[in-house]
Each structure stands twice: as structure tokens, then as C-alpha cells.
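One structure is given here, and the rest of the page talks about it.
Just one protein chain is left out here, and the rest sit where they should.
Chain lettering (A, B and C) follows the sequence in which the chains are written, and residue indices restart at 1 in each chain.
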Amino acid sequence: MLKITVWNENVHDRKDKKVMEIYPKGMHGAISDFLSELPDTEVKIATLDMPEHGLTQEVVDNTDVMLWWGHTAHGQVADEIVQRVYDACIRGMGLIFLHSGHDSKIFKKLMGTTGSLSWREMGENERLWVVSPGHPIAKGLGECIDLEHEETYGEFFDIPEPDELVFISWFKGGDVFRSGCCFKRGYGRIFYFRPGHETLPTYHHPDVQTVLRNAALWAAPSTKVDNVSCRHVMPREEIDVNCDDD
Amino acid sequence: MLKITVWNENVHDRKDKKVMEIYPKGMHGAISDFLSELPDTEVKIATLDMPEHGLTQEVVDNTDVMLWWGHTAHGQVADEIVQRVYDACIRGMGLIFLHSGHDSKIFKKLMGTTGSLSWREMGENERLWVVSPGHPIAKGLGECIDLEHEETYGEFFDIPEPDELVFISWFKGGDVFRSGCCFKRGYGRIFYFRPGHETLPTYHHPDVQTVLRNAALWAAPSTKVDNVSCRHVMPREEIDVNCDDD
Amino acid sequence: MLKITVWNENVHDRKDKKVMEIYPKGMHGAISDFLSELPDTEVKIATLDMPEHGLTQEVVDNTDVMLWWGHTAHGQVADEIVQRVYDACIRGMGLIFLHSGHDSKIFKKLMGTTGSLSWREMGENERLWVVSPGHPIAKGLGECIDLEHEETYGEFFDIPEPDELVFISWFKGGDVFRSGCCFKRGYGRIFYFRPGHETLPTYHHPDVQTVLRNAALWAAPSTKVDNVSCRHVMPREEIDVNCDDD
Partner (left out) sequence: MLKITVWNENVHDRKDKKVMEIYPKGMHGAISDFLSELPDTEVKIATLDMPEHGLTQEVVDNTDVMLWWGHTAHGQVADEIVQRVYDACIRGMGLIFLHSGHDSKIFKKLMGTTGSLSWREMGENERLWVVSPGHPIAKGLGECIDLEHEETYGEFFDIPEPDELVFISWFKGGDVFRSGCCFKRGYGRIFYFRPGHETLPTYHHPDVQTVLRNAALWAAPSTKVDNVSCRHVMPREEIDVNCDDD
């Protein structure tokens, strides 16, 4: 059983008419629906306005893969919850950051960089080219994903060199962007996926849904542990302690 | 002119007789001495007990490469100073973490991981094997560096997959460790170098000195910028804004 | 259905008494047996002395993951077969190189390096430390694999920086080695796994069997294609060809 939690700040989704029309159940609702098509999977949702943002210790402990959509309310996410999600990732939980999640506290804490980028909102054409077509996250896709309208992000994107780069976006207005980036932290796997602007039907696009289903499988933990911390250990070989180091 | 700042918490160096005998000017003093052999280089020191830990904005702004030795007093480093050093690294300053620096606030903030590892203090033999002999940091070394006595660190070392791995340590008691690790964050280059236990004369070893001189040159910024943050940008191509995204 | 082909040069296995005692069905037989424990899997064997070394185009086309054990007869593998296996890997087939496979024609062709290393045969203790414990290939293992006796390999191992490093070996005699290395080439995934000397019962060790079962699953193709070659393509956007480049 793969246990997925879709976290959404759920602010635009309740205030902005256009967003409400496109995503009547919120973006988290739309994302949950297509992730639920995965076999043997349980998908839950969590939002900013819930107690502990819906991310109690129990919820986090029972999550294999978390998706994170945030934008306008990054600053309202409590540091304690950020630490809890961070700890879970280090201990093995997969994390998929969506779109403006690049600027969330938890993304920056896991990357060790600012996550900054250039941007504009002009609804221009985006093409996500597959640069690692044998990667599990690219399974079932053609050579690129064509999104008629999206918000634009451009380089320099301040992230560590990704462990694996799966997508590079082309934007009509002249920009490129590393749009599908894999990282590992502790026992956990992390995927950043660029598109997903709230006023556009990106999460209804079949290729986007394929990517996120693939990413959930890829990010699912191989191994989870209770704790990652320093350990005092004894030698495995007999050694002469011939120096008075104490 | 390469401007280097050697930061040391300078606690053991003033309290522990053995450390005082081995490093009469403190470890920062010993390290400064051999870094000063680099041509066209200015080396300054900074310690925890100085105002702002010796790392005022002016000092940090005038540093190309910083070395960081900390161990027993990680928790006493002010968060404001950690943020200042972090910002400088993102903007291009090189950072070289020494030994127990793996557990410092600033290392963990830049890595996005816990930096945890296994350890014991039995003064056993360490050999650092060069696994990237063409790397600038390995210039002038043989196939391994042999340290008669050192503290032991063992895997799993919780760091992101290094961009480049230069050294792997062998310890007599049965452990291995990724001892020379390169990372990039923002415009800055980071090198972690494992050995350097305070009660042992590691920084007097000629190969260790060679590594740190090489590392200082390698970590020196190619480009420094004033600021790394999100930028709103206009398209470079004329585009029809045919969607009412606003 | 996962289709695995275990290739062995099968020379020591038929001539050397000690090898015959340890592996009465050959090393390929032993390896096939424990890979067959994977669900929904078909394991076939192929050896040097078969027509086309057992690797006809049909066999290769029907292989998802190939394991490769070679040592004394690397030079007898026909270049045509090497090219066929190479092509299959580029088109998506997984490849797992065992032990002295580091010196095979096909390994060097895929790496772009010499695959050279240092070695001795003294049956000393090897410990393979897990340095990426969240990796699928490390699933089910403890913090290290302890092999009482093995041949020794040492650094510098001339390979490209691995995409992911899973194991580092410690040898009693003072060496370390990057023993579990992941690479991607074309659509294919490649894993190099160090231990497996013919005169030692390494392939009977339960942890070694776990690693190779995990590696077979990890290397299984996400996507296979018929051909990877240059393609002449038309623009996706209308462009003014305002330069007389022809």
C-alpha cells in the first residue's frame, strides 16, 4: 500500500474565481483524483488551514510520498511543521515539490540554496523536453510535453546540481528552465516539477498526470528508518590503541 | 589577491593542554601559516569569542574563501552569523569545512541534510585514498595520504551525493568514509575535508597542508554577485498574450 | 515478466577444481538460481562457448537485464557481440557488471575509461559499507556487508564519477574501493558490483544475493526503444528563416 499525502496551501483555490472554476475541488482535489488511479494506493489531503496544517506527526508518519503545492502563504507554514516534514524526508519519505514550491521553507531547507529564479505571468507556451527518456519518471511520455499556456520560470534557478535532470522547459518568450529535477536527502527522494500555475488547467493535462503518478512511484521509500543521527561505534577489527588520544 | 579567513571556535585550543602543545597558536594559527604560503594571498583569522564571532559583514564581504573549524561550540554560533556566512557562500564565497564542521549549523544549512555519521576516538590509522586523481585538490599528492593517528568517522555520512568525490578514507578499525567532498551552492564552491582532530598534529602533515592550499585555490570564486533572489523578467521574444492570465 | 540473461565466460567454472566445488553448476548457475526467486521473472543463461556466445540478436532483444561475469577470456568476446550488447543497453536493456567485468570490452566501451584498478589475491576480509542506504539496491541490507574472504581491488578505479555510489569497500590490507556504482547510458541503467571472485563462495552469501536481486529490479528498463540515432526535425514554431544558411 502506497500512502500519499497531497498538501496544498489552498488559498487561491478558495478565493480566486478562475481557480475555483478550473479546480472545483481545489488543486489538491484534482491531484488526489489522478494519483488515486495508481494501484494499491491511498491518497489523503492536507491543507494549511487544518490544525497543524493537516500534517500532524501521525499523518506524516503514515505518509510514504508527500506532494507540496504552496505559493502565496509560504510564510504562514509553521517552522515546527517544516522541521517535521524535513525529518520525515531524511528518514525516507518521498517529497514532490510542485511549481511555486521552489520558494517554500521546506524546499529551501532541503536544498541548501535560495531556490530563486526569474519569472513572468504571460500565459505563454511551455514545452517540457525529456532529457532522460529512460528515467522512470518519463515512462509513457513522448519526446516533450506541450502546455499551451503556463506561467514562465527562467534560469538561473538556484538549486544544487540535480542528481538527475529529467525535463528542461522551453518557453516561447525566450527562456529555458530545469523543470524536472531529482535529489536525494538522507533516505528520502525528492522531485521538483515546475508547471502547475493555479489559474491554468495544468493538472488536467494527461502528461502532467502521468509525470506525477510516475514520480510518486519513483519517490516511494525503499527503506524508512526511525532516526538519522550521529552514532558512537566500536571498531570491527582489533586495533592497538597506541596513542593516548582521550 | 586571494583573501582567506580561517574561522575557528578556538575552545579546545585554549583549554586543552595537549591541543595547546600541538598548536601553540591555535589550530587557526597553524592553518593560517601554511595557507599564507600561497602566492598573492592574504590570510586572516576569526574566532567565536570575537565580536560577531569575528565575522562582521565587512569581514565576510572581504573574504573569498572561508575555512571553518568547529566542534564543541556549534550551538553558540549565532543564527544571524550563520545566515551571513550562508548568504556569502550563495553569492560566491568558497567554504572549506574541516573535520567536525560536519555538525555545524552552517554546514547543515548548506547541505540540506543532518550531516550525521558514526565515530570513535581511538587514534587509529587513517588512509585517505585519492579517487579523483586528476582533480585540482589532489594535485601534488601520491595515491593516498597516510595519517598515523586520527579520530574515526564512518558511514553512513548523511550528505547529498557530492558533486565530486576526491578522497575516501580507510580506517584500521574497519570503517570507510567519504573524506573529501565537493559541492556547489549558488555561486559558491564548498569542500568538506574530514581529518583534523584537535588532539593530533594533523594540520602539521605536509599532505594535509597541500590539500588545504589546493582547496583554497579551487574554492576561490570565479564570480561574485551582490544578491541571488527572484527576478521578474520580460520576454525576449514578442509573444501574443492570448490567454487572460492576470 | 522480467527477462534476465546471466552471461558467464564459464572458463574457470569448467577447469578449476575449487571453482567446480563451490559452484557445481557454474557461477551462472548459482546466480540464476537466486535471481529466479524474484516474482514474475524468467532467467536464462548464456556462455562464451555457445554460438555467438549465447547472445544472438534474438536473445539480446528478449533480455531486460543482463548480468556479465568475465575475467580470463575478455579478449575472446567477439567485437560484433560487444556492439550488439552495447546497442541493447543504449536502447534500454539493463546491465549488471560483476567483479572482473570491469576489464571487459563492453564495460570499457560503455564507460569511456580504462576500468583499471589495483588488485591482489590474498583472500582478505572485505566490508562493503552502504553509503546510500535509501537506494533501492540497498533495500534489506544492514549498514555493511561482511565478506570473510575476497580478492582485493583498490583505488584509483578509472571510471567516470558514478551517477550514484551505493557501496564503498574496506579491505583489511589497507585499501578502499567504490564497489557499487550506478551509471546511465542511453535508455539503459548500469550497475557495477565488485565482489565475486571465482574461487570464493561470494555468490552464496545472502546479502550478495539480495544486492543482485535488487539491482536486477533497479536496472529493469522503464522504456525500451528500437533505435537511438540522429534525427532531422522541423521547427515546432513558425520561424522566419532570415539567414541564407543552406
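Going forward, a contact is a pair of C-beta atoms (placed from the backbone, for glycine too) under 8 Å apart; a residue touches a chain by one contact, two chains touch by 3 or more.
These numbers were taken from a predicted model, which means no experiment stands behind them.
From the set C:L117, C:I145, C:L165 or C:C181, the residue in touch with the chain omitted from the display is C:L117, counting the whole complex.
The missing chain, though absent from the display, is touched by one residue of B:H12, B:H99, B:R189 or B:H205; that residue is B:R189.
In the full complex, the hidden chain is touched by subunit B at residues 92, 127, 132-136, 138-140, 163-164, 172, 184, 186-189, 221-223, 225, 236-237.
Residue positions on subunit C in contact with the hidden chain: 90, 103, 109-114, 116-124, 148-149, 151-152, 154, 158, 160-161, 163, 171-175, 183-186, 197, 199-200, 228-237, 239, 241-246, in rising order. In the full complex, subunit A touches the hidden chain at residues 127, 129-133, 143, 154-157, 161, 164-165, 168-171, 174-176, 178.
Simple rule for what comes next: only the chains that are shown with their structure count from here on.
Here the spacing of subunit A and subunit C, counted between their Cα centres, is 32 Å. Subunit A and subunit B have Cα centroids lying 29 Å from one another. Among all residues of subunit B, those that touch two or more other chains are 154, 161, 171, 174-175.
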